[in-house]
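Structure in structure tokens, see below.
Just one protein chain is left out here, and the rest sit where they should.
Per-chain residue numbering starts at 1, and chain names A, B and C are given in the order in which the chains are listed.
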Amino acid sequence: MRLSYTKALNRALTDALAEDPAVCVFGEDIGAGMAGPTLNLLDRFGPGRIVDTPLSEQAFTSMAIGAALTGRRPVIEFQIPSLLFLVFEQLVNQAHKFSLMTGGQTGVPLTCLVPGSGSRDGWAGQHSDHPYSLFAHAGMKTVVPATPTDAYGLLRSAIADPDPVIVFAPAAALPVRETVTWELAPIPLGCARIHREGTDVTVVAVGHLVHDALAVAEELAPEISVEVFDPRTLHPFDWPALAASLERTGRLVVIDDSNRSCGIGAEVLATAAEEMRLVAPPRRITRPDGTVLPFAPQLDRALQPHRDQLRRALRAVMK
Amino acid sequence: MRLSYTKALNRALTDALAEDPAVCVFGEDIGAGMAGPTLNLLDRFGPGRIVDTPLSEQAFTSMAIGAALTGRRPVIEFQIPSLLFLVFEQLVNQAHKFSLMTGGQTGVPLTCLVPGSGSRDGWAGQHSDHPYSLFAHAGMKTVVPATPTDAYGLLRSAIADPDPVIVFAPAAALPVRETVTWELAPIPLGCARIHREGTDVTVVAVGHLVHDALAVAEELAPEISVEVFDPRTLHPFDWPALAASLERTGRLVVIDDSNRSCGIGAEVLATAAEEMRLVAPPRRITRPDGTVLPFAPQLDRALQPHRDQLRRALRAVMK
Amino acid sequence: MTSPADSAGLGSPAGRYRMLRLIRGFEELALDLVRSGAITGGIHPYIGQEAVAVGVCAALRPQDRITSTHRGHGHVLAKGAAPDRLLAELLGRTSGLNQGRGGSMHAADFSLGILGANGIVGAGGPIAVGAAWSARQAGEDRVAVAFFGDGALNQGVLLESFNLAAMWQLPVLFVCENNGYATTLPAATAVAGSATGRAAAFGIPAAEVDGMDTEAVRSAATEAVTRARGGGGPGFLECRTYRFEGHHTMERLMKLHYRTAEEIADWREHDPLPRAAALLPDGLAAKLDASVREQLAAAEQFALGSEHPDPERALDHLYADGLRPRAGSTA
Partner (left out) sequence: MTSPADSAGLGSPAGRYRMLRLIRGFEELALDLVRSGAITGGIHPYIGQEAVAVGVCAALRPQDRITSTHRGHGHVLAKGAAPDRLLAELLGRTSGLNQGRGGSMHAADFSLGILGANGIVGAGGPIAVGAAWSARQAGEDRVAVAFFGDGALNQGVLLESFNLAAMWQLPVLFVCENNGYATTLPAATAVAGSATGRAAAFGIPAAEVDGMDTEAVRSAATEAVTRARGGGGPGFLECRTYRFEGHHTMERLMKLHYRTAEEIADWREHDPLPRAAALLPDGLAAKLDASVREQLAAAEQFALGSEHPDPERALDHLYADGLRPRAGSTA
């Protein structure tokens, strides 16, 4: 079977809805399936569970929290990553805090899905952020799948999780297709995936950049043996797997499409520097500090991490 | 003159208002001066410039942005740090982005002041965050003064700045008093301050933790020579000053009251590991990952960085 | 630990009077404990507004749900929470409703449909709407009530939630406790138009009621709750009331001049307790007062005698799946 990333998300939602009557979906234009992941859900599961919402992100996010506190397992689809800014209070100050603040009386099994995070060429400054590091800092479970199989499996686990989870589906990963010969299945949160083994350098690549890392690793294979490490979940991060990888390689490059300062790239470098084996100074490739993506495509692209930077960084850590 | 931290903020606002008729203040209960920094401003400058707002943080923040786009220099006082979550869209997606997105047609000279950030004993989970790292990641100019003089000088510079600036006044720094024998004056953003020179270890301490770092440095002086480095501005960070300090010491400990993952502590370790001289693995002391402060005072305190952790970290990097 | 009363206890005038007294007495005790330093951080006292919580909760069934505010003790007690465990919560003890993790502003008892006080003004509104939606989804005839103040009328998220509740005809009752002020800001200088007009504009039946009169609140709430339970959609009540104390106990340390002494004295004339006592047979109120005194004395003893939580367990419950986050220091 040929499986696209978007179709994988669609399947995950369909299977979760079919399996558990408590699962329901909120979002804008989801009845029409406009963004892809919710295609045909309304027909199959009806407006009682697939809820096309007015443009009231704050209220419907809080509503979903209220629903999650009372037995439902809501999924919210957000049309643009910056809508997460609009509901930051609801997610970080409410959903994330209920469990501890109530002394464990409740979880908040809420899933937020952002199909098309990061730059989509030509959508400009307010539609092109990749704010996953913000949620890792706040402590929400944060997932960025790179492949269709992972997208399926991680979204299933997110929906089944008793805590709020946010799933970023990078716009640049949506075109990825896979030939799937196995049964799709949930993939546990918090487990990294090593896409390619190597002995010289560990490249930690986030989301769509996994594919760039793999391409560069192939290309430089004659020169450098690169291990490609996909954390898949940014919080909780699979630190033991990273430590094991660095035991083998001792060298680290991170490629991460979020802003530089206080991004997940910083976290990986910091933790590695503090606790793991490094034989050379580590490197990271990120967006610049405080990036706002300009509209013009050349400018937009110039600020995203690219392969050439990765090549240079790999050669630099090998020196 | 004996100057308290809160009084310093009050003076900075008073002087800025007196100097520039474009400066104005928005916020809740600021007419009554309830939080301290706005005391007596209404009497002196009138309701045309000191605007007591209804509980509409999103609208009045956007209003202040509109005012900033049309010639005013608004300051907003927020009563609780988590109100910043409520206006995250307005700050990060609007105020921060106008300059680039308009091709430089405008700046947004907006200042956000949060008096009493971080834990105030007994205010529990939704009132005790210290979210400065989120804004450093987003790229807003982010300031955390440790002393009354710095509070005065940095707030003055924030108000004069053509970009949005957010000033965190940590609750634990508010009781700090200084005997001031000099003229209070603006202090440029982006310049670190070395409170104490040392040759063995550089301690980067943020906000109120500067005072803890100084106390521990004194205490361990016979054993370890500690340099206490206060970045004052987290974004832009004074990287050259840090590099210079590490040239001297080669050892680094960060003490930072924000959550661990993707916090400013991570950023300092990452940048140092990548670009600066380190003779031992660096360390950071932070809140745990994803911290929600529990109400009970013992639990609240247990999750904040404390001196004992700093002592241990200092000894660890000296090994 | 005493067993929690349920909202059915509010079915008689005597039960309602007793609850008014319980809330009043609880708050007075809490004020003492703030003054003595036993309660850290202070509280937002509910004194003066008791008729709203009691009147509304008297219209509810045990399985109905509520969301509350920073000024939440009255709601939490009226919905049936055990006063001793609420007090233990305010004192940060493990026997507290939230095991000492929430404190005054987050007191909750999910087993009684109390989805929590909330530190963010307006936040409880849409959470109640979600609970109402949930109940309908589950085919249950539970109603949800959102309590909030006049200040919350200016929070966008609450206004958004009026629209969702109205559009989807959800079984939710919005209860605005208009005590005239949001901290120091008079409602008259903050709320353009009227509270009821604002709700009505979304097509929500809206009524204004004397919030110092328990029976008036109860009858208005009963009407709205009955309609909501029967599928007739949301309702809105504006309860005109007043807090006799400062906004927060911190206010006692400050000189604020936003209300006159006369205004406070005038409103004290409308104290809901004597009014409710007047409906009772002679001598009953005094008896109930005595039983409340006993109950609170026991609660105080229980709470003050309860254990403080272990700092080693500060991160318990951060994640519902038991995930243990990394500590703040590795050294």
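FYI, a residue touches a chain if its C-beta (ideal position, glycine included) is under 8 Å from a C-beta of that chain, and two chains touch if they have at least 3 such contacts.
All values reported here derive from a predicted model rather than from experimental measurement.
For the omitted chain, the shown partners it touches in the full complex are A, B, C.
Although one chain is not drawn, the whole complex shows that of B:161, B:212 or B:289 it is B:161 that touches it.
In the complete assembly, the contact with the undisplayed chain comes from C:167, out of C:138, C:167 or C:327. Touch with the chain that is not drawn comes from one residue among B:6, B:38, B:93 or B:117, which is B:93.
Remark: the omitted chain is touched by one listed residue; of C:189, C:226 or C:291 this is C:189.
Check B:32, B:69 or B:293 against the missing chain and you find that the one touching it is B:69.
Where chain C meets the missing chain, the touching residues are 154-160, 162-163, 166-167, 189-193, 197-198, 200-204.
The missing chain lies against chain A, touching residues 28-29, 31-32, 34, 52, 54-56, 58-59, 80, 82, 86, 120-127, 260-261, 283-292, 294-305, 309, 312-313, 315-316. Although one chain is not displayed, chain B still touches it through residues 24, 48-49, 53-54, 56, 58-72, 89-90, 93-94, 98-109, 139, 141, 161-163, 190, 236, 239, 274-275.
One rule holds in what follows: only the chains that are shown with their structure count from here on.
Centroid analysis (C-alpha atoms only) places A farthest from chain C. Chain geometry summary: the mean Cα position of chain B and that of chain C are 35 Å apart.
Centre-to-centre, using mean CA coordinates, chain A is 39 Å away from chain C. Put simply, the C-alpha centre of chain A and that of chain B have 30 angstrom between them. Multi-chain contact residues of chain A (touching two or more other chains) are listed as 89, 93, 100-101, 139, 236, 274-275. Each of the following residues of chain C touches two or more other chains: 98, 100-102, 106, 118, 120, 156, 315, 318-319, 325-326, 330.
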